[in-house]
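Have a look at this one before I ask anything.
What follows is chain A.
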Amino acid sequence: MSNENTSTLSVSDLKVYYDSINGDIKAVDGISFDVKEGECLGIVGESGCGKTTAAYGILRLVQHPGKIVGGQISLHGKPIENLNEESFRKIRATELALIPQGAMNSLNPTMKVGKQITDLIDTHKPGISSSEKISRIEELLGKVGLPNRTINMYPHELSGGMKQRVCIAIGIALNPTLVIADEITSALDVVVQRLVAQTLKQIQKEMGVSMIMIGHDMGLMAQMVDRIAVMYAGKILEISSTEEFFRNPQHEYSKILINATPSIHRR
Partner candidate 1 sequence: MGGLTLQYALRRFGIFLMTVWLASSVIFIIPRLAPGDPIQSMISRMSESAGYVENSEKIVEGFKERFGLNDPMYVQYGRYIGGLVSLDLGVSLAMFPTPVKEIVGRALPWSIGLMSISLVLYFFIGNLFGALLSWKKTPFFAKIAISASMIFTSIPGILCALILIYLFAFNFDIFPFTGSYERGLEPAWTIEFFSSVIYYGTLPALSVVLVTFGFWTIGMRGMMVTVEGEDYMTFGQAKGLKPFYLLYRYQVRNAILPQITALAFTIGTIVAGQILVEAAFAYRGMGSVIVNAIKDVDYTVIQGTSFILILITATSVLILDLIYPLIDPRITFQKN
Partner candidate 2 sequence: GHSKARNKTVVFDIDGGKVAQPYNFNNLVPGTTRSNGIHQAVFEPLFILNYETGGIDPWLGESFTSNSSLDVWTLKLKKGIKWSDGEDLDADDVVYTIQMLLDDSTQSLRDAASMQQWVKSVNKQDKHTVVFNLTEPNARFQLDYFSVKIYGGVIIIPEHVWKGQDPFTFKFYDKEKGWPLGSGAYTLKSASETEFIYDRNDNWWGVSQGLPLPAPERLIWAVTATEENRSMLAAKGELDSVMDVTLGAFEAMQARNDNMQAWFSELPFSWLDPCARQLSINTQAEPWDDPAMRWALNYIIDREEIVRVAYEGTTIPSMTLFVHYGGLFPYIDAVVAAGMGMRLNASPHIAQKIIESKGWTKGSDGFYQKGGKTLEFVIKTHEGFIEKRRITDVVVEQFLDAGIKAEHRPIAGATWDNDRYTGNFMGSMDWHSCGSINEPYASLNRFTAKYLKPVGTTSPGGNNYVRWDTAKSKEFTQIVDKMGAMPLNAPGMVDMVVDAYRLWYEELPFIPITQARKLIPFDTTYWTGWPTAENNYNHPATWWQSTHQIIHNLKPAK
């Protein structure tokens, strides 16, 4: 496993269950991994295997009837699982940021895009002058390739790809230590998908943030991440570097994943 000093986030034995009348659904059942500084970790697995739940577990966003049952999470080596609600709120977006799955509905429909970025800044960095805020927002939008006029638009006026990019802008707005990107491209069409993925990759490199990228498109993963974790039924089957993973997958399931991926280069 990784070296303590250089690991941004370390998760060990995280368990998130959903309450149900017939007992708990073990959506995340004891997963452990590290993310090193500047590294991009991919998590793949079939739909419903617990990827989103794991992300929510780390960010403490699990909604009722879900509950975090156990696990240690530390950020820069400091445990954060015991922080109180208010302190935890403060590290969201500043240290641990999320780019959500389903960007289509992740923006407040009755708020202009600009405001949805400002309210984040106002909450965590109060006292910034409004001109400074505007230039900051314009810079962010520029980074994700959106025109400045986006500030005054409502979410429904944006295309899916644009919305996804707004979410990315929000995710990186406060220079967080770690960004968790949850299936950010699965709802987009191939061309847009590629564009968004490239944008994110570029930003990650520029800012040097650590990233967890969740998805199930092996092709995309191959292009984007440094290490891959394969999840199945709430557990992590294997974690290895991308090169290693494609060359020498350990698990049967991993092999299926790789082989099932069609290509336009080999028929």
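Candidate entries met the following condition: all candidates are chains of the complex that A comes from, given by their letters.
In this section, contacts are C-beta pairs under 8 Å (C-beta built on N, C-alpha and C of every residue); 3 or more make two chains touch, one makes a residue touch a chain; residues count from 1.
This is a predicted model, so every value here is computed, not measured.
Engineer: Thinking of the complex as a whole, which of 1 or 2 is in touch with chain A?
Structural biologist: Candidate 1 is the one in contact with chain A.
Engineer: Where on chain A is candidate 1 touching in the complex?
Structural biologist: The touching residues are 56, 59, 61, 63, 89-94, 97-98, 100, 102, 104-111, 119-120, 123-124, 154, 156, 167, 170.
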